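One protein chain omitted, others in place.
So that you can tell them apart, the chains are marked A, B and C in the order they are listed, and the count of residues begins at 1 in each.
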């Protein structure tokens, strides 16, 4: 399997659509733990990305460029907590595929591992802090391990998304330690972290993309 | 029938009680037409009067003095529209019974006529303007006329209160021309004027007082 | 509606107590009457005293506007109720420095009677000359031909500002009142209500309004307006308010105005500035120059939702009064 810049665009377009659908749900999660804006923020950010995809990026052939511009655009449009986090993710991922018009499966593993590690480095959160890192660390670790041993990208990505899901769900039972909800103490227990949820949505959307025969270049 | 200062005190005490009961109703009427405070204002004013009745006025034998202090106290405590209006009423009434420790029926007619005329002079309102004058002008006119011809105070007062009631009720169908509700135009039609209502309550309370054998000096 | 208060009977007393304690350098209560507040910076000998007042519940109106460049004293009424003549008279005595006192208040039956009685008493009992200017800026409250019947709403702020400056310039009483009346003549306001307030004593909403509704022309005590309808966009609301004002007073290309967008209590500044944005667009399209803008909660109605727009047409004299510095506890202008 190989992906082109067009695939990145299509995948990002699907995130745009998904976020519009999940916006209210993400806000609701954030109202329980924080300031209630996570869905709004994600929507603002991805709408801005969408605009770039349709214009500046519409003819772009460099996969890395698409990811970099998406990250920067998202950051400019939203700021907030997730701006620097996701932007760093997409930019660090891009670094692994610099200048490439096509990326192969190994590249994609590197892309997603760098994505997760970048976010972790930016936010300095650890697993158990009740953030998106609870989704992303198990996700990228599983992906890396599984792919190293099996060399089967699709199967590895399935496992990684499963791990992401378990990580996301684990945030329900955690006490917040980072971000706006960290002062809630016991009252944070029982609510699923919004960022952990959006991170899961993003990686599982990629799974859907590569598995539903949507990929343009094989 | 003769009234002493003690009767004035008792009658005023009954107004105090009545206003507490009617407070919410008077506010509700005022919310429809004005700023919703008429019951609150009446309560503040009469509570202040009550305090004077229990203290400064408790041994006062001069009927006029009781009425004057009640009026002034009410005014100081409330300001508002009804402060000057009712205060003027009670003070002008008092002028008619200056220095008297007892008042007879003729005095009482003069008292109530001066009360009504005083309010009308202070507010410069006319019948039909949708104010307390719609209650008070028919009230004092009827009292004066009936008493002049019949010399029966109780019967005349009954008629006067009937006229007051009809006047009060007529405000429902009037367009506001004075006070806060005067800008409502058509929307004021259908709502009974709060001041017309409290004025009716005050005069009908007097009727009750003199007819229920409550009067102390006969 | 929830209130942070103690006994609802003493909200005004406790507010005043807090106010005086918070700004002891600015304001003091007269020993003669605790509803009489005057500036601590003694009114200058020979300066006209400027007296404002009205019901409580409009904070920062009116007690917040006592200080240098605005009022010398204020008489504070119960919530939405005119003060009685006593505190008005006491303030009058305290701020008269031989040049007389100008009374400024809104056009409400209660205020007219109470301030009127106080003015008579000042004349008869104290030999103090009092002249009065009554604010009647709310275009929604009576037709054009009956301007003198209109309510005073947020435009009162401009009238205080104009008269306060005039007094500070050293104008005599007639001149101060002339300027105040001119300010009133040149000032038009109109408001929109989105949600009611509640008196602390009753807790009942002052008016009823549906989830998606607004009330155009609402009075600033919750008096019903001229029209209830579906809530519109900020731009359409601004269009309506400015339009009704400009139909009422001729303001032409090249004229200068002072603009006040006044929040009624619970409407965020964000929304007020969004409305201002449109007001500015309309005026600049018409070539009307905005000389100075005020946006914020200047005269409120407890926690009412909504706002009003006020325009004051300026001549050179009024422009000068608008520029004059002010130093009050709740309003400072350099």
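Descriptive notes on the structure:
Going forward, a contact is a pair of C-beta atoms (placed from the backbone, for glycine too) under 8 Å apart; a residue touches a chain by one contact, two chains touch by 3 or more.
It should be emphasised that the depicted structure is a prediction, and the values quoted were computed from it without experimental measurement.
Contacts of the undrawn chain with the visible chains, over the full complex, involve A, C. One of A:6, A:50 or A:80 touches the chain omitted from the figure, and that residue is A:80. Touching the chain that is not shown, out of C:98, C:229 or C:268: C:268 (per the contact rule at the top). Mapped onto chain C, contacts with the missing chain fall at residues 2-6, 11-12, 14-19, 21-23, 56-57, 59-60, 64, 192, 194-195, 211-212, 214, 231, 233-235, 237, 259, 265-278, 280, 293, 295-297, 300, 302-303, 305-307, 327, 330, 332-334.
The set of chain A residues touching the chain not shown comprises 24, 27-28, 31, 34-37, 39-41, 43-44, 75-85, 122-123, 178-185, 187.
Following the convention adopted for this analysis, only the chains that are shown with their structure count from here on.
Judged by the touch criterion defined above, the protein chains form a pattern that is neither an open path, a ring nor a star, and not fully connected either. Averaged Cα coordinates give chain A a centre that lies 75 Å from the centre of chain B.
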